[in-house]
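Missing here is one protein chain; the remaining ones are kept as they sit in the complex.
This part shows chain A:
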Amino acid sequence: MASNLPGSVRQFGVALRALLVFTAILGIVYPLVMTGVAQAVFHSNANGSIVKVNGKDVASDLIGQAYTMDTGKKDADGNAIMVAVPKWFQTRPSAVDYDGMGSSASQYGPNNPDLVKLIEQRRQDVAKLEGVDPSQVPPDAVTASGSGLDPAISPAYAALQVNRVARERGLSVDQVKQLVKENTKGRTLGFLGEPAVNVVTLNNALAALG
(Lines give C-alpha, C1' and ligand atoms only; values in the text may rest on other atoms or scores of the structure.)
Protein backbone atom coordinates (compact mmCIF):
# COMPACT_ATOMS: atom_id res chain seq x y z
CA MET A 1 0.00 0.00 0.00
CA ALA A 2 2.80 2.35 0.99
CA SER A 3 4.30 2.01 -2.46
CA ASN A 4 1.28 3.79 -3.96
CA LEU A 5 2.16 6.95 -2.05
CA PRO A 6 4.38 9.59 -3.67
CA GLY A 7 8.08 8.95 -3.02
CA SER A 8 8.72 11.88 -0.73
CA VAL A 9 5.75 11.12 1.50
CA ARG A 10 6.90 7.53 1.77
CA GLN A 11 10.39 8.71 2.76
CA PHE A 12 8.88 10.71 5.61
CA GLY A 13 7.08 7.62 6.87
CA VAL A 14 10.30 5.64 6.81
CA ALA A 15 12.15 8.53 8.43
CA LEU A 16 9.66 8.72 11.30
CA ARG A 17 9.85 5.00 12.02
CA ALA A 18 13.65 5.04 11.77
CA LEU A 19 13.90 7.98 14.15
CA LEU A 20 11.68 6.28 16.72
CA VAL A 21 13.60 3.01 16.54
CA PHE A 22 16.96 4.78 16.87
CA THR A 23 15.70 6.91 19.75
CA ALA A 24 14.70 3.75 21.57
CA ILE A 25 18.09 2.13 21.01
CA LEU A 26 20.43 5.12 21.37
CA GLY A 27 18.35 7.34 23.61
CA ILE A 28 16.89 4.84 26.07
CA VAL A 29 18.58 1.43 26.02
CA TYR A 30 22.15 2.67 25.52
CA PRO A 31 22.29 5.26 28.34
CA LEU A 32 20.39 3.00 30.75
CA VAL A 33 22.59 -0.01 30.16
CA MET A 34 25.74 2.10 30.31
CA THR A 35 24.61 3.68 33.57
CA GLY A 36 23.81 0.27 35.03
CA VAL A 37 27.19 -1.16 34.11
CA ALA A 38 29.08 1.96 35.22
CA GLN A 39 27.26 1.98 38.56
CA ALA A 40 28.07 -1.68 39.12
CA VAL A 41 31.70 -1.63 38.03
CA PHE A 42 32.94 1.89 38.81
CA HIS A 43 30.53 2.96 41.53
CA SER A 44 32.56 5.80 43.01
CA ASN A 45 33.70 7.31 39.71
CA ALA A 46 30.23 7.08 38.19
CA ASN A 47 28.81 9.04 41.11
CA GLY A 48 31.30 11.88 41.07
CA SER A 49 34.17 10.58 43.23
CA ILE A 50 32.59 11.95 46.41
CA VAL A 51 34.96 12.09 49.38
CA LYS A 52 34.10 11.96 53.07
CA VAL A 53 35.85 13.58 56.01
CA ASN A 54 34.75 12.37 59.44
CA GLY A 55 31.86 10.50 57.85
CA LYS A 56 30.40 13.48 55.99
CA ASP A 57 30.35 14.15 52.25
CA VAL A 58 32.60 17.16 51.87
CA ALA A 59 33.55 17.32 48.20
CA SER A 60 34.12 15.61 44.91
CA ASP A 61 37.74 14.69 44.26
CA LEU A 62 37.47 16.38 40.89
CA ILE A 63 35.51 19.57 41.54
CA GLY A 64 37.29 22.57 42.97
CA GLN A 65 36.00 24.53 45.96
CA ALA A 66 36.54 28.05 47.29
CA TYR A 67 38.42 28.47 50.58
CA THR A 68 37.40 32.06 51.07
CA MET A 69 35.09 34.02 53.33
CA ASP A 70 32.77 36.96 52.83
CA THR A 71 34.16 40.28 54.07
CA GLY A 72 30.66 41.70 54.18
CA LYS A 73 31.79 44.41 51.76
CA LYS A 74 30.65 44.80 48.16
CA ASP A 75 32.60 45.82 45.08
CA ALA A 76 31.46 48.42 42.51
CA ASP A 77 29.26 45.82 40.76
CA GLY A 78 27.55 44.83 44.00
CA ASN A 79 29.33 41.49 44.29
CA ALA A 80 30.47 40.33 47.70
CA ILE A 81 34.21 40.81 48.26
CA MET A 82 35.74 37.51 49.33
CA VAL A 83 39.11 37.02 50.99
CA ALA A 84 41.24 33.94 51.46
CA VAL A 85 40.94 31.99 54.71
CA PRO A 86 44.64 31.72 55.57
CA LYS A 87 44.63 28.25 57.16
CA TRP A 88 43.64 26.62 53.86
CA PHE A 89 45.41 26.19 50.56
CA GLN A 90 43.80 28.48 47.99
CA THR A 91 42.40 27.37 44.63
CA ARG A 92 42.59 29.45 41.45
CA PRO A 93 40.30 32.40 40.70
CA SER A 94 36.97 31.16 39.29
CA ALA A 95 34.52 32.84 36.91
CA VAL A 96 31.64 31.08 38.71
CA ASP A 97 32.93 31.18 42.31
CA TYR A 98 33.09 27.37 42.31
CA ASP A 99 29.32 27.01 41.93
CA GLY A 100 28.94 23.30 41.15
CA MET A 101 25.77 23.87 39.16
CA GLY A 102 27.48 26.38 36.90
CA SER A 103 30.75 26.07 35.01
CA SER A 104 32.42 28.65 32.87
CA ALA A 105 35.58 30.45 31.92
CA SER A 106 35.81 34.23 32.22
CA GLN A 107 35.90 34.65 28.41
CA TYR A 108 38.19 37.65 28.76
CA GLY A 109 40.25 38.26 25.63
CA PRO A 110 44.07 38.29 25.78
CA ASN A 111 44.20 42.10 25.57
CA ASN A 112 41.20 42.92 27.72
CA PRO A 113 42.09 45.88 29.98
CA ASP A 114 39.63 44.72 32.67
CA LEU A 115 41.45 41.40 32.80
CA VAL A 116 44.81 43.18 33.07
CA LYS A 117 43.49 45.09 36.09
CA LEU A 118 42.08 41.94 37.66
CA ILE A 119 45.35 40.09 37.21
CA GLU A 120 47.35 42.92 38.75
CA GLN A 121 44.98 43.09 41.72
CA ARG A 122 45.16 39.31 42.24
CA ARG A 123 48.94 39.43 42.03
CA GLN A 124 49.07 42.05 44.80
CA ASP A 125 46.58 40.10 46.96
CA VAL A 126 48.41 36.80 46.64
CA ALA A 127 51.83 38.41 47.22
CA LYS A 128 50.50 40.08 50.38
CA LEU A 129 48.85 36.92 51.69
CA GLU A 130 51.97 34.84 51.16
CA GLY A 131 54.41 37.59 52.10
CA VAL A 132 56.39 37.32 48.88
CA ASP A 133 57.43 39.60 46.07
CA PRO A 134 54.64 40.02 43.42
CA SER A 135 56.99 38.71 40.72
CA GLN A 136 57.01 35.32 42.46
CA VAL A 137 53.28 34.73 41.97
CA PRO A 138 52.79 32.06 39.29
CA PRO A 139 50.35 32.47 36.33
CA ASP A 140 47.73 29.99 37.56
CA ALA A 141 47.30 31.99 40.78
CA VAL A 142 46.12 35.06 38.89
CA THR A 143 44.07 33.52 36.07
CA ALA A 144 40.60 31.94 36.07
CA SER A 145 40.41 28.34 34.81
CA GLY A 146 38.47 27.02 31.83
CA SER A 147 35.75 25.38 33.89
CA GLY A 148 35.65 27.65 36.92
CA LEU A 149 35.81 24.37 38.85
CA ASP A 150 39.50 23.55 38.51
CA PRO A 151 40.42 21.58 41.65
CA ALA A 152 44.13 21.92 40.98
CA ILE A 153 46.95 24.44 41.13
CA SER A 154 50.51 24.27 39.85
CA PRO A 155 53.22 22.83 42.12
CA ALA A 156 54.76 26.33 42.12
CA TYR A 157 51.60 27.93 43.54
CA ALA A 158 51.32 25.18 46.15
CA ALA A 159 54.95 25.70 47.20
CA LEU A 160 54.24 29.40 47.60
CA GLN A 161 51.45 28.61 50.10
CA VAL A 162 53.24 26.02 52.26
CA ASN A 163 54.84 28.42 54.77
CA ARG A 164 51.64 30.33 55.39
CA VAL A 165 49.51 27.22 55.92
CA ALA A 166 52.11 25.65 58.22
CA ARG A 167 52.29 28.82 60.29
CA GLU A 168 48.49 29.22 60.53
CA ARG A 169 48.01 25.61 61.57
CA GLY A 170 50.98 25.24 63.85
CA LEU A 171 52.36 22.44 61.71
CA SER A 172 55.93 22.03 60.59
CA VAL A 173 56.78 23.12 57.07
CA ASP A 174 58.03 19.61 56.32
CA GLN A 175 54.73 18.12 57.42
CA VAL A 176 52.79 20.40 55.07
CA LYS A 177 55.27 19.81 52.25
CA GLN A 178 54.72 16.09 52.70
CA LEU A 179 50.94 16.53 52.40
CA VAL A 180 51.40 18.62 49.25
CA LYS A 181 53.55 15.88 47.80
CA GLU A 182 50.93 13.23 48.59
CA ASN A 183 48.27 15.28 46.79
CA THR A 184 50.35 16.09 43.72
CA LYS A 185 49.63 14.20 40.54
CA GLY A 186 52.36 14.07 37.94
CA ARG A 187 51.64 13.88 34.25
CA THR A 188 49.57 10.78 33.42
CA LEU A 189 51.92 8.10 32.05
CA GLY A 190 54.70 10.62 32.62
CA PHE A 191 53.88 12.89 29.69
CA LEU A 192 50.13 13.55 29.38
CA GLY A 193 48.87 16.88 30.69
CA GLU A 194 50.65 18.85 33.40
CA PRO A 195 51.66 18.14 37.01
CA ALA A 196 48.99 19.46 39.37
CA VAL A 197 48.31 19.69 43.09
CA ASN A 198 44.74 18.81 44.02
CA VAL A 199 43.76 21.51 46.51
CA VAL A 200 40.50 19.81 47.46
CA THR A 201 42.09 16.55 48.56
CA LEU A 202 44.98 18.48 50.10
CA ASN A 203 42.68 20.60 52.25
CA ASN A 204 40.61 17.54 53.15
CA ALA A 205 43.82 15.91 54.37
CA LEU A 206 44.55 19.00 56.47
CA ALA A 207 41.03 18.88 57.88
CA ALA A 208 41.43 15.22 58.79
CA LEU A 209 44.45 16.16 60.92
CA GLY A 210 41.99 18.21 62.96
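Operating definition for what follows: a contact is a pair of C-beta atoms (placed from the backbone, for glycine too) under 8 Å apart; a residue touches a chain by one contact, two chains touch by 3 or more; residues count from 1.
As a working rule, contacts and distances are computed from a predicted model.
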Seminar exercise, completed: Not-shown chain resolves in UniProt (candidates "Acetyl-CoA C-acetyltransferase", "Branched-chain amino acid ABC transporter permease", "Isoquinoline 1-oxidoreductase alpha subunit" or "Potassium-transporting ATPase potassium-binding subunit") to "Potassium-transporting ATPase potassium-binding subunit"
For this session: For the chain that got dropped from the picture, name the residues of chain A it touches.
Result: 2, 7-8, 11-19, 21-23, 25-28, 30-31, 34-35, 37-39, 41-42, 45-50, 53, 56-67, 69, 85, 88, 92, 98-116, 119-120, 123, 138-140, 142-154, 185, 187-194, 196, 203-204, 206-207
